[in-house]
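Shown here: the complex without one of its protein chains, the others still in place.
Right after this comes chain A.
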Amino acid sequence: MHRKEDARFIRGRGNYVDDVRLPGMLHGAILRSPHAHARILSIDTSAAEAHPKVRAVITGQTLAGLNLAWMPTLSNDVQAVLATDKVRFQGQEVAFVVAEDAYSARDALELIEVDYEPLDAVVDARRALDEDSPVIRDDLEGRTSNRIFDWEAGDRERTDAIFAGAEVTINQDMIYPRVHPAPLETCGAVADFDKVTGKLTVWCPTQAPHAHRTLYALVAGLPEHKIRVISPDIGGGFGGKVGIYPGYVCAIVGSIVTGRPVKWMEDRSENLMATAFARDYHMSGEVAATRDGVIQAIRVKVLADHGAFNGTAQPTKFPAGFFHVFTGSYDLQAAHCEVTGVYTNKAPGGVAYACSFRVTEAVYLVERLIDVLAAELGLDPAELRLRNLLKPDQFPYTSPTGWEYDSGDYIKTMRMAMDIAGYDKLRAEQADKRARGELMGIGISFFTEAVGAGPRKHMDILGLGMADGAELRVHPTGKAVLRVSCQSQGQGHETTFAQIVGHELGIPADDVEVVHGDTDQTPFGLGTYGSRSTPVSGAATAIVARKVRERARLVAAAMLECSPDDLDWQIDESAEGRAGSWAVRGDPASRKSMQEIALAAHSALELPDGVEGHLDAVTVYNPPNLTYPFGAYICVVDVDPGTGQVKVRRFVAVDDCGVRINPMIVEGQIHGGLADGVGMALMQVMAFDEEGNHLGASFMDYLLPTSMECPSWELGETVTPSPHHPLGAKGVGESATVGSPPAVVNAVVDALAPYGIRHADMPLTPANVWRVIQGDPFRTDLAIP
């Protein structure tokens, strides 16, 4: 079926936040810090205030008076909304101007005079804990260093013991550089505070509208029932639109101060400089194995650069997200990781860009280590993986760091990818090319994802359990409306969730309207990120539809004058849009369709005691476990030894996300994620110079793949259902972004093997590859000599 969403988008009739226009609406703009680290001595706003079109200028002092100069982050830290004491990263919010139009607001920014006293900046995370490193967070009482947290997982003693006795060990340091999700639509908000009713309405492209509402209530002291967050159509999120940004708070305060609606839209540079970055993990990994290639243990140390405020979005008990799923798809005896988070003079973030809470980093680490081990052992990297992949009968499998993988048939999936790629032929072609001095590389990544956060006993965001609600109402004529707490940013929920209801109730998906993104209209839940929509809200949707179906059974029994126990659910697949009905057992002609039942449920039909009439239900789904989709990816690259340019010639991706609700949409999700992987591996980095200047703050420097850098993707599919999910479906949205970067890097490093190279850090730009070939690699994340 076509996507329901498309009809409006192809006509330019989507409703994105910058399309929102309200009577009397004003426009805000943010003055940002030119310094990475500097004390604020004074801010003079008088000239800006005198601008004829300016209606308000808000500074940190204004906000301090409202107790809003600082706001809590998703990591239980605090973040400056507008800087009061000092600025801590370049691009940080310093003042907010509200004017009659957006151009005037920007004009007025230039009229604000800020007197800064520059301070030394902490740019290199590896030096953040040095004795002489300036303390960035002197606002926090008792802080004497830039250390945010130390966290560990796994069994240290057992891991160390295996390493001590191992036949072979390898180690490899690697950087997963700071990148940015860069959704094409930037962040923004329209805030409208109605002084008469006391109600605040905020239009905002948030991936988690209900969580935003609760946080606004906690932060601003407004009652939660007087806050309505509307997340309209979102032009891509990719994790960049989970948290609350200072601009949102400024727009709200601007509306409260002026009594008029205030729109704030950031531009691209602001988006890249100040909203949630992704990755920035400095990882040191080791593998212990036998000489014949049995992997026994992995040991990891990570230094995590979190920027100036710990705004990382992850469940409360997981300061490094789900990084400890790094043992990947392999049967290990033990594993251990230590993660240290540090402050630096950079923007906050960390968890974003389809990372599934740091699974990108985990998968990159293990899949690179496997290749380094293969090189050490002289084994083909596919063969090494096949020897160590978990077997189907091991599931549910408890990993050495405590994850319980739900299901998997890894070798089948791996073999399918190798068949599609023609793996043996590729290796033969590579041997021929190497003999001729040409650089061709084949890279493999076999990943296990961990998505669908999550069981509320382990997982919460600022105390809000990660369960999701669903409400389903069938109208008298048999059409339905489903209200869900997840929030599409292009993933097609309006279509696929209607399909789930249609599947469960035997009504056409076109007859199901999916409502999301309006906190006044939808049940509470934690939103869409971490590929959690299908695992959590998808499950909620199936459950609520089944509740309605059971209610329909009672109504049908009243209609047919029989016991509900005598009824069987029937689906007529031949009917248009699948017709569902309850039929008398042994007498299938005596039946009532869902449409007939819906009408009867609203009619004068006498219903049994306890059956209230109408046809609706509510549920909250608390997942028993995550889902663990997986995949086998093979990338083929050609590298020009003269220029270092990498051409991705082929990319084979076999994904297994269990039952596919809509194969067309699943494939589109994978295509997009594969492009992300090519971009991260070859092009994207947010580098900084030694003063903390952001060197990737526009699309001139922060390069995203175009149609020219992406090959035509070759997909395959296996289906290993999740046993605990009502539909057998697993999440998939982030799989390709998680799985593809190591495949590309492994391919490039494989191409460079004739030079004796075992690792090179992303992004593998022509300049970087060329330097690597010369034996002179450099830190891609820093422009510091």
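Methods note: contacts are C-beta pairs under 8 Å (C-beta built on N, C-alpha and C of every residue); 3 or more make two chains touch, one makes a residue touch a chain; residues count from 1.
Throughout what follows, contacts and distances are computed from a predicted model.
**Student:** Looking at UniProt, which of "Carbon-monoxide dehydrogenase small subunit", "Electron transfer flavoprotein subunit beta", "Cytochrome b" or "Na+/H+ antiporter subunit A" names the chain we cannot see?
**Tutor:** Of "Carbon-monoxide dehydrogenase small subunit", "Electron transfer flavoprotein subunit beta", "Cytochrome b" or "Na+/H+ antiporter subunit A", the absent chain's UniProt record names it "Carbon-monoxide dehydrogenase small subunit".
**Student:** Write down which of A:Val54, A:Leu111 or A:Ile234 is the residue touching the left-out chain.
**Tutor:** Residue touching the chain left out of view: A:Ile234.
**Student:** Which of A:Leu695, A:Cys710 or A:Ala783 sits in contact with the chain that's absent?
**Tutor:** For the chain that is not drawn, the touching residue is A:Cys710.
**Student:** Among A:Phe9, A:Phe149 or A:Tyr755, which one is in touch with the chain left out?
**Tutor:** Spelled out, the listed residue whose C-beta touches the missing chain is A:Phe9.
**Student:** Contact with the hidden chain only, please: which chain A residues?
**Tutor:** These residues of chain A touch the chain that is not shown: 2-3, 5-14, 16, 18-19, 21, 102-103, 182-186, 233-236, 238, 267-269, 489-492, 664-665, 667-676, 698-700, 704, 706-708, 710, 712-713.
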